[in-house]
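A single protein chain has been omitted from the complex, and every remaining protein chain is retained in its original position.
Labels run A and B following the written order; every chain starts at residue 1.
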Amino acid sequence: MRSRPKYPIQVLAAGFLVLVFLSLSLFWARWVCKSILVDNMPMDYRTVNITASELFPAEIESDPNVLRHSVVHAHIIHPEAPEALGIANYLSEKALERYHSRIYSFDHENKEAVFVYFDGRTGQINCRWADFEKMPDGTLIRKKVLFYVGPEGVSEIPDKKLGRFNPVVIDFGSTPLILYDIKLRRFFAINFKDRIVTKGPQLSEDDPHWPVDIGILSKNPGVLDIYWSSPDIKTSQNHKDKALYSIAGNILTRERNSDYDSDQYVLVLDESGRIDLLDRETLEFAGPAGRLPAPETFFPADKRVTPDDLLAYRVLPMALKEDHKYRGLIAATVSREGTALALSVFDKKGACFESEDTRAKNSIGNRNVPSSSAVFFGTPWSPAITIGKFLLENLHPPILSMASYFTAGSIEAASGHRAMFLLPNSFIAMKGRDARDNIAVRFMYALLLMSPSIVLAILLAICLGKDATIVGIPRKTRRWWLLGTIAFGLAGYITYKLTRPKITLVTCANCGKPRRTDMDKCHRCGSKWDVPELTPPAWRVLNG
Amino acid sequence: MLTLIRREIRDNIVYFIAAVVFSAILIALLTAATYNLDWISDPAVYVGLSIPMLVILVLGFSAMGVTQMYIDRNRKISAFLSALPVTRSWILAARIVAGLLAILTVLVPLTIAVIVMGRLIAPPIPIFAGYIADILTTVFLMVFACYCLGLLTGWTANKIAPTFGALGLNIVLVSLVFVKGFGPDIKFLLVLVIVACLIRTWHKFMSTSL
Partner (left out) sequence: MNDNVIKIENLVKYFDGRCVLDGINLTVPRGCIYGLLGRNGAGKTTIIRILLGLEPATRGRTFLLETESTNLAPKIRGRIGCVAEGHNLIQNYKVERLIKLCKDLSLQWNDESFDHLMKTFRLPKDRRIKDLSMGMRAQLNLSLAMAIDPELLILDDPTLGLDTVARRQFLELAIEVIQKQNRTILFCSHILSDVERIAERIGILAAGKLVVDCPLEQLKERVKKLRIIFPESVPENLYLTEIINQQIQGREMAITVANWNRQKQAILETFKPSSCTEIPMSLEDIFIECTRPGAETVEVA
């Protein structure tokens, strides 16, 4: 039996376990607070409507018979963002025909159907296609063909000469399939029917375009909904029947109608948040289409947001059924915390002519308060729950809270909802993303937000220091413990309690204070060992 | 060492038998689910089946870890064994190996069944690529981590601490799956949790009196 295996290792082991369990427990407690806060958000905190959009032809929008102008509507469906939790996120990522899926097309009702998928081993796209072959007697026979697609072409047998696609971004819904190869820095259009691969021009290293999404631009689509409501126009017919009929059938939106595929352009989202148009035929950029709007957060952040800064976004290009011409787009985004939504409408040249955020009415009844602030203080019980959330954040290790401040902008928004150790959605991280104030003022404010955590850590460190002195822990070790407790707060203190040497203390006959039994001398007064309660006899019968 | 492992297996044979039975039940359920439902189901169905399975596995093996240590502590088995030419490290290592074997008794047949089922009924495209490996690896690591928590909390003379302590910690740890999913994050975290638990268990076992 070893009496003291390596102390630092067992402290680290115990500390890690404490950190994991404490972080997990606090995570769920904060999740409950956040869920209650966002569940209590009334609908008007989560909804934005923009009316009289200029995307619709003016002759229709300005028709004197218009009863209700067209409305662009966006609302947050699930502010608590269950999709952001790890398990939902994992399953949705692996789901067919989703953003990260390698299976681009597959009919799971029919085993013999067409499929298209990316084979990571070969770096090529494998496709099973159904060709129809006309027989001499005129009948058509369905023939299944398997072929392989690479950057250099198509082949019916696997062939290394076809080249290799690297990580790609795919427009799932388009025909031909358009993809962007991140490493090769070029677009490809794959026509499976004609077995043609069209290459776009290679983007140079200093080209400002860095696409991250093509076609159906959306992230966590379950979090928000966006649609275009066409104008309601009174006709003699419907007015007579006292019913209103709208002319919804003329409006096409990207996700709802595959007829849109025949349009000239595909939307491309850049890593900077800019949206560009890509010509389907030439596979070249055809100009800007707009950009992701920045929702107004609790502490106002940068006006320019990137896809990583947003919990969710959806972009809908607009066209009319008659001409399929691109007319502009509507883009809605949800902030990191899921408490604010921004909606913007862009024309066909990419100029924003309408933009709106979710706001709440203040006590006067004006819509002046951003929803990201109103959610914390504007609904019943929300102040108490906000304080609860704030205190729970302050139970987190101060060093990790400080790290959250410094890494506030660099963690992807959705993964922030499942972060355990860093807190990208905490008040301190929000302050870290505050675009106002200079660095020093921002930092002081952050320290103020962390003050309960710092006070707690200091108090715990004082208790620990006293206990460590009583127990006789060496000065160097005691300093490490003090630093560790100030850095890790409650987790550090609990770790100390768990790994504290279990030493019996007895009263020193010399100084009267508790002393360790496993030391020859009293660690306080230095006096030698004495056991006054035992009274052995003075005599001894010893050999030699 | 083999003698100690055999001893542990024999002493905890109930868990091994339960593992075999549970594995058989799971394979039967999996076969039934696969052939009765659409041949590619909504992943939510598998998640729905997985959750009670995970709970039973986690609680079962955590109980095994608690039982092994609690019985040893209270019946002074290690005190007896320490008088023989074995070290405490060997006793603990044999215990952990036995636990690991019990877990593999459930998971290995299940994995084989899943792979075979996949080969038989899956379409010729990698629909389940990554799913099976990720989920099974995560389940294995989670169950082993909970077993290690059982070992850690079981080494006590108190009855309440290992029961409720292990239960509470297991519930918190299993919730990690909901937070992190089945990706590389959770695997890394679980490996660290396992290592930390084993270090703490080893220290407790080595330094307390028998």
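Throughout what follows, a contact is a pair of C-beta atoms (placed from the backbone, for glycine too) under 8 Å apart; a residue touches a chain by one contact, two chains touch by 3 or more.
Everything quoted here is computed from the prediction, not taken from an experiment.
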In the full complex, the chain left out is in contact with A, B
Of the candidates A:Thr139, A:Ser204, A:Asn438 or A:Thr535, the residue in contact with the absent chain is A:Thr535
Residues in subunit A touching the chain absent from view:
1-3, 504-506, 517-520, 529, 531, 533-543
Sites on subunit B contacted by the missing partner chain, in the whole complex:
3-4, 7, 75-77, 79-87, 90, 207, 209-210
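Keep this in mind: only the chains that are shown with their structure count from here on.
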For subunit A and subunit B, what's the span in angstrom between their mean Cα positions?
32
Hey, which residues of subunit A end up touching subunit B in the complex?
1-5, 9-10, 12-14, 16-17, 20-21, 24-25, 27-28, 85-91, 94-96, 102-103, 106, 108-109, 111, 115, 117, 119, 126, 128, 418, 420
What residues of subunit B sit close enough to touch subunit A in their complex?
38-40, 43-44, 47, 82, 88, 123-127, 129-131, 134, 169, 172-173, 175-183, 185-186, 189, 192-193, 195-197, 199-200, 202-203, 206-207, 210
